[in-house]
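Removed: one protein chain of the complex. Kept in place: all other protein chains.
Let's turn to chain A:
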Amino acid sequence: MSIFFKSPIDIEVLLDGEESRKHVEIANADNHAARTLKDRFPVYEDGESVSGIVTLRVKEGKKLEHLGVKVSLVGSVDISKSSSERKKRPVETFLSMSADLCPHGELTHSQSFPFNFKDVEKRYESYRGKNVDVSYYVKVTVLRKSTDIVKHKPFWCLLYNRDPMPAAVSKTADKDMPVKLDIGIENCLHIEFEYSKPHFSLKDVIVGRIYFLLTRLKVKHMELSVITRETCGLEPNQLSDSTSIRYEIMDGSPVKGETIPIRLFLGGYELTPTSNFNHFSIKNYLSLVIIDEDGRRYFKQSEITLYRRRT
């Protein structure tokens, strides 16, 4: 479209100190063919002011008549309704602040306008999932009689818990108690799966062990994986799992009484903290998978809470 109807002006949004700001790289979800392509976003935190300069550049020798220029800060949840529909549509705009940059008039030359949204409360963390996105952006709108000219400047929002535990889970008593799970298939396999705690920060290490009480399986190997599950929308594609980590922890078949150590550094992986929104939720599961020599998989999932903490 833009090939045929070239926008009459360039809108550039430059956030304050953008170059020096921390950035995140997020896989480009829209373009599945080129998964390796990554988007870079500047990072903001909750309560941080978002300020910057909007520059409107008019093409040489042209002028633009407008009904006013507006800048707004938007946070929205976008959900794709069905699997066939790639496009995610906003279902909720939880944050919307706007400010006028200039009244209606005519632009004849390039003009810059500073803006500043002070101490913006950001309720949710940015997220880009399969069916759901949580996105933040600065939106510049040049109002016109005809179609408005809009420019989005996305940024990324990370929420750090001041409290080590997210409010949602901190109430539970077993704060840092080790988690012990007895798993078994009768007369076939019986193991104890133990890990140090149910809650991990994103830079944490999962330490634990697997104790084989009984094993008649011919185990080929055993993996530990972290599965991120987003829940949203309607059946049937309400659930969407993605495996964030696959980590082999055992090779070969153990005998009764064997203890296999677990140590998994989370820091090196891209993980999403556990979170809960109105329209969707993100949960993380620690999954133990045993693959036997015939290729059968036996698994056990156990929910863990991941949270972001300033390190």
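Convention: contacts are C-beta pairs under 8 Å (C-beta built on N, C-alpha and C of every residue); 3 or more make two chains touch, one makes a residue touch a chain; residues count from 1.
What we mean here is this: contacts and distances are computed from a predicted model.
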Identity of the absent chain, which is to be given by its UniProt protein name, from "Ribosomal protein S2", "Uu.00g024170.m01.CDS01", "Vacuolar protein sorting-associated protein 35" or "Phosphatidylinositol-glycan biosynthesis class F protein": "Vacuolar protein sorting-associated protein 35"
Residue touching the undisplayed chain, where the options are A:120, A:189, A:249 or A:286: A:249
Chain not shown: contacting residue from A:22, A:38, A:180 or A:263: A:263
Absent-chain interface as seen on chain A, which is shown: 219, 221, 246-255, 258-261, 263-265, 268
